[in-house]
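Only one protein chain is missing from this complex, and each of the others stays in its spot.
The chains carry the letters A and B, assigned in the order they are written, with residues numbered from 1 in each.
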Amino acid sequence: MKNIQINENGKLKHLLTIEGLSKNIINEIFVRADSFLDSEKNNVKKVDLLTGKTICNLFFENSTRTRTTFEIAAKKLSADVINLNVNTSSQSKGESILDTINNLIAMHADMFVIRHGQSGAAHFIAENINPKIKIVNAGDGYHAHPTQGLLDAFTIRHYKKKFTNLKVAIVGDIKHSRVARSEINALNILGVPEIRVIAPKTLMPYGVEELGVIPYDNFDEGIKNVDVVMMLRLQQERMDNALIPSQEEYFKTFGLTAKRINYANPDCIIMHPGPMNRGVEIESKVADSHQAVILPQVSFGIAIRMAVMSLLLEE
Amino acid sequence: MKNIQINENGKLKHLLTIEGLSKNIINEIFVRADSFLDSEKNNVKKVDLLTGKTICNLFFENSTRTRTTFEIAAKKLSADVINLNVNTSSQSKGESILDTINNLIAMHADMFVIRHGQSGAAHFIAENINPKIKIVNAGDGYHAHPTQGLLDAFTIRHYKKKFTNLKVAIVGDIKHSRVARSEINALNILGVPEIRVIAPKTLMPYGVEELGVIPYDNFDEGIKNVDVVMMLRLQQERMDNALIPSQEEYFKTFGLTAKRINYANPDCIIMHPGPMNRGVEIESKVADSHQAVILPQVSFGIAIRMAVMSLLLEE
Partner (left out) sequence: MKNIQINENGKLKHLLTIEGLSKNIINEIFVRADSFLDSEKNNVKKVDLLTGKTICNLFFENSTRTRTTFEIAAKKLSADVINLNVNTSSQSKGESILDTINNLIAMHADMFVIRHGQSGAAHFIAENINPKIKIVNAGDGYHAHPTQGLLDAFTIRHYKKKFTNLKVAIVGDIKHSRVARSEINALNILGVPEIRVIAPKTLMPYGVEELGVIPYDNFDEGIKNVDVVMMLRLQQERMDNALIPSQEEYFKTFGLTAKRINYANPDCIIMHPGPMNRGVEIESKVADSHQAVILPQVSFGIAIRMAVMSLLLEE
């Protein structure tokens, strides 16, 4: 698969996946995000970098939370935002996805933020439209969720300062998680020496070691001495499909409890991409503890999305 | 119940209910609303008091009309507005209401306008979040709808100049009406000497006199010599629950007709919070008569909401 998100000068022209991004490009995004956080500290609530630009949130899967983060980030950059939930619109009239997108481009959309149930959807769109238009993948099937991967890495950088001395554990449904894939890619690129993935066997992908991670099917073992634990959300449908026995059983073996966090390093931070299932993948008091950085992740997510959007759209 | 909407300096920090507001605070809101009406007369269509602020309309019950009034008011103050209908979003993913709100705060929401089916929801939220964030109750169960109460009082002030010589009748489903509760509270605080409530016995709350009102179950009696008649909307579900016999029967005994309005003072004004059921609680030609101030109520509602939002969010 050609890396169509980088142009001939090595600059980012879409954000489709973390794979293939250089450490330089990721750092450029982080430095830009830092600048937005600084502006905010100085009470600058809005910048006019994208005045007159139209950003289209095109969601083929419903996700109010993710859509809202992109909407807020775009408005803080002074862009105009169009929200389209495509289930309820012209797709139902039989129009192809490229016709829908090309129509929106003809209406002067400058960027599309795309959430789609099929892996590769954002990539397919980026390859088949006017090359001046920018695509940001906001989650495609089991493939990637690159802004989530970036904001998670940015959060770790904020609390741990550097990546090259860390042990990080990612816990939960590794097999079906685009978030996990994007996190693993980001941490590998940034030089994290030890990435562990912890999951029941039914939720661990075959050959996971090839991603540059160490698999564990025992949480108590896997969490030992880690600096960061990144929980994943448990999807209800995994239970329906009998991949896990029950919520209670899952919580007992793969839930992050106050007892279990004691095996990690004392200054270990706890992350979760949200929305959380309290009492399923994470004990409620752990989610609210001083080690949890779950809400800062969300705030950093706005800065990261502002950074990606402004870097892609600046002339 | 602690009055958490007033801070230690006696200033409003949330708007949850009319109960416990001082006459001074209500007057401050009215004076601010006056100033927006003046600006508008001078053709100032938009002010930039809230540039860079993000206001989140969080509606757990659908109400396009109320949501739109808050959206327009916020945009006229130059705020960014995020509309979230929570039925269709992360609540369905099992996230708690406080997690949803805290996530939106982490995305930099500055104020929440909350409509919820349960009494006390806005109060619960205000008590459990970051104290810098502002909450406006846009209707909670049978409890309160404070901006409606304020705009109704503001409308009366506009047409009648003072409150201390008025007889006011509120007519309809007093029992289930948050609008009635907020109106009664506002009029009592502002010194209206005689407030009557008119309803069939099945729609009159037990012990209603304790609210400082005089109950009537005969409309012709209750409307005699009043200066203001405030109709309530009849909810279809009251009929389904057999609390009233039929629309026709209701109209005959509790509908405001041209004949009935003759019992009131000749300069009596007629109010309704909308949406109206013409021919059910109000005769169509009465709704369109020169005594009706139903559409001015809506316009004053924008000014009142602008006043509340700008007072709460100004530094």
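One rule holds for everything that comes next: contacts are C-beta pairs under 8 Å (C-beta built on N, C-alpha and C of every residue); 3 or more make two chains touch, one makes a residue touch a chain.
Predicted model, so just to flag it, every value in this text is computed and none were measured.
Student: For the chain left out of this view, which of B:N7, B:T51 or B:T68 touches it?
Tutor: Answer from the full complex: B:T68 touches the omitted chain.
Student: In the full complex, which of A:N102, A:N188, A:T202 or A:N265 touches the chain missing from this view?
Tutor: Answering carefully, the residue with contact to the hidden chain is A:N102.
Student: Which parts of subunit A are in contact with the chain that was left out?
Tutor: On the subunit A side, contact with the omitted chain comes from 51-54, 80, 82, 84, 88-90, 93-96, 99-100, 102-108.
Student: State which residues belonging to subunit B touch the missing partner chain.
Tutor: Interface with the chain not displayed, on the subunit B side: 40, 44-46, 62, 64-65, 68-69, 71-72, 75-76, 236, 274-278, 295-299, 301-302.
One rule holds for everything that comes next: only the chains that are shown with their structure count from here on.
Student: Counting only Cα atoms for the centres, state how far subunit A is from subunit B in Å.
Tutor: Distance between chain centres: 41 Å.
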